[in-house]
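Omission of a single protein chain aside, the complex is shown with its protein chains in their original locations.
Right after this comes chain A.
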Amino acid sequence: MDDWNLRPARDLGLSPADRLKSLSREQGLVGLALNAAWRRSVRGYLAAAHRFRVMGRENLPAEPPFVLVANHASHLDALALAAALRGPAARRAHAMAAGDLFFAGPAVSAFAAYAINALPVWRGRSRRGDLDTMRARLVEDRLAYILFPEGTRSRDGAMAPFQPGLGMLVAGTDIPVVPCWLEGARDAWPAQSATPRPFCPLSLTIGPPHRFPDAANDKAGWQSVATTMQAAVRRLAP
């Protein structure tokens, strides 16, 4: 008889602080419950304060894994995208968040890890190994990633060029990449403001997914994925 397929948690053996920042972090029951409670309250807030609407939900793949990419203007973006998901995709959604901002201290790390279910991206010093971990987990753990390939929030509302890091996650795979456009986020929570501004409407348009099985897993391939998705997201803009 073959051995049973026992897979310990990927983050087993990490200290609690290291675990929060780890790309291998896997949620347990407590994490699931906190994340679900947070997602529901965000959903309620967005509906009440921003009349949040989602168009094109039928374009979402039925099951993870997939990657959501969108334009980035505010801290509401990742919350809004996560709030639009349902079922297993919502539970397994991980937002890629700036490590220097969301994983700066223990309290904010705990919030980012448990409530938002964020994974840290270290801007300017992301290592190849980190991206390999994310690429492997996307497939093996059937996750949904929420990604803003511009790399930072837009200060003037114009969308910046997409970084090729997105390509490193999906080039040469059959994983759907779903373009999304968020309208109104810049007014709802400007980058210069410390808090969101209620009563600014917010809407999300989800486009048909793209797949990149033939894209080479190299620099040129990553760039082509980024360029294609940049155009796909731009097409959704009103």
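Rule of thumb we're sticking to: contacts are C-beta pairs under 8 Å (C-beta built on N, C-alpha and C of every residue); 3 or more make two chains touch, one makes a residue touch a chain; residues count from 1.
In this text, contacts and distances are computed from a predicted model.
The subunit not displayed here is recorded in UniProt as "Phosphatidate cytidylyltransferase", chosen from "Phosphatidate cytidylyltransferase", "ABC-type dipeptide transporter", "Potassium-transporting ATPase KdpC subunit" or "ATP synthase gamma chain". Along chain A, the points of touch with the absent chain fall at residues 4-9, 12-16, 26, 28-29, 32.
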